[in-house]
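These notes are about the structure you will find just below.
With one protein chain held back, the other chains of the complex are shown just where they sit.
Lettered A and B in written order, each chain numbered from 1.
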Amino acid sequence: MRVTQGTFSFLPDLTDEQIRAQIEYALGKGWALGIEFTDDPHPRNTYWEMWGQPMFDLRDAAGVMAELRACREATAEQYIRINAFDATRGFETVRLSFMVQRPATESGFRLQREESAGRVVRYTLQRR
Amino acid sequence: MNATPNNIPKPTSVDLRALYAETNIGSLLTELDKDLVGLSPVKRRIREIASFLLVARARERLGFSSAPPTLHMAFTGNPGTGKTTVALRMAGILHRLGYSRKGHLVSVTRDDLVGQYIGHTAPKTREILKRAMGGVLFIDEAYYLYRPENEKDYGQEAIEILLQVMENQREDLTVILAGYTDRMNTFFQSNPGFRSRIAHHIDFPDYNNDELLQIAEKLAEEAEYRLSEGARKALGEYITLRRQQPNFANARSLRNAFDRARLRQAERLFQREGAISASELVTLEASDILASRVFKMDK
Partner (left out) sequence: MLPYAKMGYWDADYVPKDTDVLAVFRITPQEGVDPIEAAAAVAGESSTATWTVVWTDRLTACDAYRGKAYRLDKVPGSADQYFAYVAYDLALFEPGSIANLTASIIGNVFGFKPVKALRLEDMRFPVAYVKTFQGPATGIVVERERLDKFGRPLLGATVKPKLGLSGKNYGRVVFEALKGGLDFVKDDENINSQPFMHWRDRFLYTMEAVNNAAAHTGEVKGHYLNVTAGTMEDMYERASFAHELGSCIVMIDLVIGYTAIQSMARWARNHDMILHLHRAGHSTYTRQKNHGVSFRVIAKWMRLAGVDHIHAGTVVGKLEGDPAVVAGIYDCLREPSNPQNLQRGLFFEQDWAELRKVLPVASGGIHAGQMHQLLTYLGEDVVLQFGGGTIGHPMGIQAGATANRVALEAMVLARNEGRDIWNEGPDILAAAARHCQPLRAALDTWKDVTFQYASTDTVDFVATATAS
């Protein structure tokens, strides 16, 4: 069950060339790049593990691609995403975030229902 | 995305002049000639390198195999002879010729690359390298990386990483090492890996007295000052004396002298009574130069 978080998850998995192009786009905008990974893709999991530190002041994608390569080697069966961060006033937030690695099989989520008063149900997601 | 069909014949000749015009490096080379005083052997080498790279491009167009040329360089010479300035221009030239993706310059010394404790160096060096990727990395006084007398020194780690990148990521980064000629030679002898990876050694001779005077005049012009006749003569004497004294740093020393002359001019004008004309505000007089300690030193 494909987790469709991230800006491009409905397209076929991005090739390295496509990833590089997106990184160049973010660098062109003056955004900082960060690589994060996790084995817990719950939609409310805000804080994935950071791979190294966020990278500021880069002019070229080569450095990020090298870090991505290293991250993939170290975290073979986890989700990896790349974030691009914009520190300008009025934003100060992530502007682009997309998946660059998924585990070979994605187990997905099961919806847990807890019946409450009346017809109300309390919902939560569990990893399968 | 579209492959060239096989039945279109490859070009059999190339117009180098047109290629030259296309890359627009002509304007950069002209700028180089105009903005940098002297340095004629350096300028000649740069033109040679540019021509070589242009021909490499042309060969590529005609379908000849070309492994990417090695571009790493070593600049040797005394301080203040224009090494950093030329490195910056070189980055622009490489970019225009298509050998540097972004064409920016990152300028560092040993302390930027080497850490203070175990495990500190590798991330520090990689950080710098990431920033320099796509452009040119200029390492000033590179020989300080190598301190064999201190066993706790972490410079060796930085050296290994640099050597690896210089060999394996030539299309991502060009490295320029710089420093005093004799110390660089010693450094290369102890670290032969560098010498074999460097394609171009360029020596930066000291400026002669006329060139130094020209530089001083340029500085004045840029700052919108002018030198009186007397000041010019005094400056010539200053240069002759100063260069014999220790720690002479060519253009940098001239800049310092110019700044001190401006201070003295300001002091002199301040002591005057009455209105000061625009022309006086702009002019440096002989006394502003002759007050320097340099003139008293051999007494």
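FYI, contacts are C-beta pairs under 8 Å (C-beta built on N, C-alpha and C of every residue); 3 or more make two chains touch, one makes a residue touch a chain.
All values derive from a computational prediction rather than experimental measurement.
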item	value
Partners of the unshown chain among those that are drawn	A
Residue ranges of subunit A at the interface with the undisplayed chain	1, 3-5, 7-12, 18, 21-22, 25, 41-44, 46, 83-84, 89-98, 108-111, 119-123, 125
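Everything below uses one rule, namely that only the chains that are shown with their structure count from here on.
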item	value
Complex contacts: residues of subunit A adjacent to subunit B	52, 55, 57-64, 66-67
Interface residues, subunit B side, partner subunit A - complex	101-102, 104, 123, 126, 129-131, 133-135, 169, 172-173
